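Omission of a single protein chain aside, the complex is shown with its protein chains in their original locations.
Showing subunit A:
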Amino acid sequence: MSRLKNNYENSRFHRFEAWMAGDTDILKGKLEIRRPEEPEEQEIELDETKINAAVYDMVHNRELRAFRILYRLASVILCLTLIAVLLWTVVYLPKFGEPDNPINNEVSARYIEKGVEETGATNFVTGMILDYRAFDTFGESCVLFIAATCVQVLLRLDDSGSREKQKKKRAEENDRIYEPKNDLILQKVSCVLVPLLFIFGIYIILNGHLSPGGGFSGGAVIGSGLILYLNAFGFKKTERFFTDRTFRRITLAALTFYCLAKSYSFFTGANHLESGIPLGTPGAILSSGLILPLNICVGLVVACTMYAFYTLFRKGGM
């Protein structure tokens, strides 16, 4: 529970250290140094409303105005029609929860009756998404991965590049001085909550095959714990253990493991070979074959992606 000290540079110890290292500038504060004034670049002010008015000439352009009104009216009508049609369809759909509905067929019967025996997971849902239909879940993890990639494309500001980009980056980073810092109440509360959140998230992930939960929900809990910690203690603290590079490595490792493990499983399954992965006793923590490690992978990807989204929206980088 260490607070971030802002005035470390003025502390006695630091000055002593600097003197020892010979960093103390003798002339500091004794010479008047005046920087040559940079000519201020004039930014062209863009008034959106004026430009729009000039381009579209809304006052005189009757045709365009009529078109806009018609366009809005048409879109409202379209939405209402779609809603009406969908509601009307609901009336004809099978009633919810009836025993002889089409969805109560041999598919769900086998998931329920033989699920434990075939996947080793006492939680049917986990058995279904990570064993029966694991290919879809791999696709979903890749959706998260590609979404994170797109956010990076859009929001990551990199060091290299032209001077203009550097300037843009500095301008964006200026936003960060308005971030709240060292809020005592938040820090105290998160000291209590963050460990609990982490432990609870890990519990959800590790027990994904035994009780409700799994990689997606547990990862979301861990991710929110990270975000809370970040809000309370600031980026300097989190950057010590979580940077852009950590994110990339964890995601790469988790997705690679998922990809290779499931490829092995798909390959053996399709070729009717024995996979040789023991299912263990249903109900034990180390059971259900690949499901536990896969849940851990999914959890890591989800936690990292959530945290990455949050940090990227701060503008700049992780």
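General remarks:
Quick note on the criterion: a residue touches a chain if its C-beta (ideal position, glycine included) is under 8 Å from a C-beta of that chain, and two chains touch if they have at least 3 such contacts; residues count from 1.
The rule is short, and it goes like this: contacts and distances are computed from a predicted model.
UniProt lists the omitted chain of the complex under the protein name "Proton-conducting transporter membrane subunit" (options: "Aspartate carbamoyltransferase", "Proton-conducting transporter membrane subunit", "Extracellular solute-binding protein" or "histidine kinase"). Considering the whole complex, the residue from A:19, A:67 or A:267 that touches the absent chain is A:267.
Note on the undisplayed chain: of the listed residues A:156, A:237 or A:314, the one touching it is A:156.
Within the complete assembly, residues 85-86, 88-89, 92-94, 101-108, 110-111, 118, 131-136, 138-140, 142-143, 145-147, 149-150, 152-154, 156, 158-161, 165, 248-249, 251-252, 255-256, 259, 263, 265-272, 275 of subunit A touch the chain that is not shown.
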